[in-house]
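The complex appears here minus one protein chain, its other protein chains still in place.
The letters A and B name the chains in turn, as written, and every chain counts its residues from 1.
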Amino acid sequence: MDLLEVLHLDELSQGLANLSMFPYFDMAHYIVSIMALREQPGALEVSRVSPLACWFSSMLFCFGGAVLSAIMLAEPVVAPLSNSTSVLLASMIWYLVFYCPMDLVYCCAALLPLRLVLSGMKEVTRTWKVLGGVTQAHSKYKDSLLVMIAIGWAKGAGGGLISNFEQLVRGVWKPETNELLKMSYPTKITLIGAVLFTMQQTHYLPLQKHHLMLFYTVFTVVNKSRMMLTGSSSSPFAAIESAIYKTLFSGHSPYATLTDEVKKACIDNGTTSTSTATTKESSENGGAGKHVPVSPVKGRRGSLKAKEESESAETTSCKKTD
Amino acid sequence: MDLLEVLHLDELSQGLANLSMFPYFDMAHYIVSIMALREQPGALEVSRVSPLACWFSSMLFCFGGAVLSAIMLAEPVVAPLSNSTSVLLASMIWYLVFYCPMDLVYCCAALLPLRLVLSGMKEVTRTWKVLGGVTQAHSKYKDSLLVMIAIGWAKGAGGGLISNFEQLVRGVWKPETNELLKMSYPTKITLIGAVLFTMQQTHYLPLQKHHLMLFYTVFTVVNKSRMMLTGSSSSPFAAIESAIYKTLFSGHSPYATLTDEVKKACIDNGTTSTSTATTKESSENGGAGKHVPVSPVKGRRGSLKAKEESESAETTSCKKTD
Partner (left out) sequence: MDLLEVLHLDELSQGLANLSMFPYFDMAHYIVSIMALREQPGALEVSRVSPLACWFSSMLFCFGGAVLSAIMLAEPVVAPLSNSTSVLLASMIWYLVFYCPMDLVYCCAALLPLRLVLSGMKEVTRTWKVLGGVTQAHSKYKDSLLVMIAIGWAKGAGGGLISNFEQLVRGVWKPETNELLKMSYPTKITLIGAVLFTMQQTHYLPLQKHHLMLFYTVFTVVNKSRMMLTGSSSSPFAAIESAIYKTLFSGHSPYATLTDEVKKACIDNGTTSTSTATTKESSENGGAGKHVPVSPVKGRRGSLKAKEESESAETTSCKKTD
């Protein structure tokens, strides 16, 4: 802790911990989320055909975490709706992003520097949401690490985890892809956050809460900015993941070569079946999906991925729409 | 209020407000709902293959609103089942509509005059259900208009809103269509009712509850009867909807012509993609869907619409089945 004191990090982290998310950070979260929705294939068409479905979809993007954790804890699903100020704010942003004359709001927010700032601020809200979930679960299930992780994860990455059902609202159904089968970066980083905050809460991690908040927030913001600036979607945990996977889930049998062949066959099959799905997808979106072309190479990650990929600055997409 | 007193409307509305829904109006609701289920494509086949799935589907048609509002308020989903009398009544009607010897019950109830009366009575129950939902939400969330509207809507139009999952029980899955993407008339009128009763409850609407109940009930019954008699499925709100849509959701940009073109393209795409879906649908139902032929023109509205369209008197359909 001495080092922390020297660097004034203690004060900084205290200041951060006392930061209020409302209204600026929440606004950034709503803007980035609703822009991500708008960039989903077909979303713009839905916004013309049925503003209500579009609004409901937007609310699921903004409050998905609250809805999912409410379902998991058997609390009223409508509770997020009862916070009128937040819903009103999110609805206003929804309206401006989708229906603003001359598309001013979307085009401005899609400019790289602004988008970078907004995305950074959205990442900050993640810390608060994960911590909120973990704390809430801790107050009900004192000793259950798993429940705390699950609720923290759900609260922080709810929009992604329920994306199959969010898509259903817009008439899209892609059962072959979900966040558990192929985790996107935000879902992964949220899971790691949920684990860390749970360990801090149960004193397995010898860190003070506001220090962890600072470290986690800085990490997510820096990493997000790096990904947006370099346009890379590579996970910073790829090496660790690969090591864990090889150690735990590949089996160390004397028949290693045989197993590898089986595995290769499995993966080949997987690829084949998903690529077929992608082809189907792209042919389905043939008419409607002009807005964001899905290359077959990217196709693998599916639309879930698209949500976040679209967050990386693609200011060109704005030109297409008006 | 003087005018009301002159017309004796005050007494009439008081009388109406004290009307008990059980058993006659509830019965009418069950009969019309289960007949609507029976007229869904493929439902008759399901009733032969799996009476249990058919019964469960019927219960979702009859108690869908109660189930949906229970989920939203985190109350036990099984609660509607605990009202043994209602479930028994609905089950008896389900049995008679689907399995009555010589199909007597369905054929009688499908006669235009009787169906007209039953549908009118079903519309009356809508008022009670919407009001019940709004009141229930008001007791929990005093100040949240949105929650009150949502629960009132869910209670009154639950069967329609959960129709994707009701269809799943019968092995049918049509993700490209739902009540939010393309609202049917009953869903719309219920939403309007939920808004009105919420405004009355929160005193934004300077009307007494029983007066509003009278007006709303008369409107829904008259309108339903008109639609059944003329066979028209045109919404009485088409003009207002169109005006709101043009004002709020089309954008008033100087690039109006361009925007219009984009919009036209969007709608064209939308139509193309849905018509493809319809073709797929009709080919899928090729064998099973003989009972109610879906014309490509109607196809757009999909099966959700069919539910209500089928409620318009088509006594001829009876002849086909026996």
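Going forward, contacts are C-beta pairs under 8 Å (C-beta built on N, C-alpha and C of every residue); 3 or more make two chains touch, one makes a residue touch a chain.
Quick caveat, the model's predicted, so the values are computed rather than measured.
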Which of B:A17, B:I34 or B:A70 contacts the chain that the document leaves out: B:A70
Hidden partner chain, touching residue among A:L52, A:M72, A:C107 or A:L207: A:M72
Which residue of B:S50, B:T202, B:S233 or B:S250 touches the chain not shown here: B:S50
Residues from chain A at the interface with the omitted partner, ascending: 71-74, 137, 140-141, 143-147, 150-151, 164, 173, 175-178, 180-183, 245, 248-255, 258-259, 262-263, 266-270, 272-273, 276
Residues of chain B (touch criterion as defined above) contacting the omitted chain: 44-53, 56, 70, 74-78, 81-82, 84, 87, 95, 99-103, 168-173, 284-288, 290, 321-322
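Everything below uses one rule, namely that only the chains that are shown with their structure count from here on.
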Cα superposition of chain A on its sequence copy chain B - rotation in ° rounded to nearest 5: 120
Separation of mean Cα positions, chain B and chain A [Å, integer]: 35
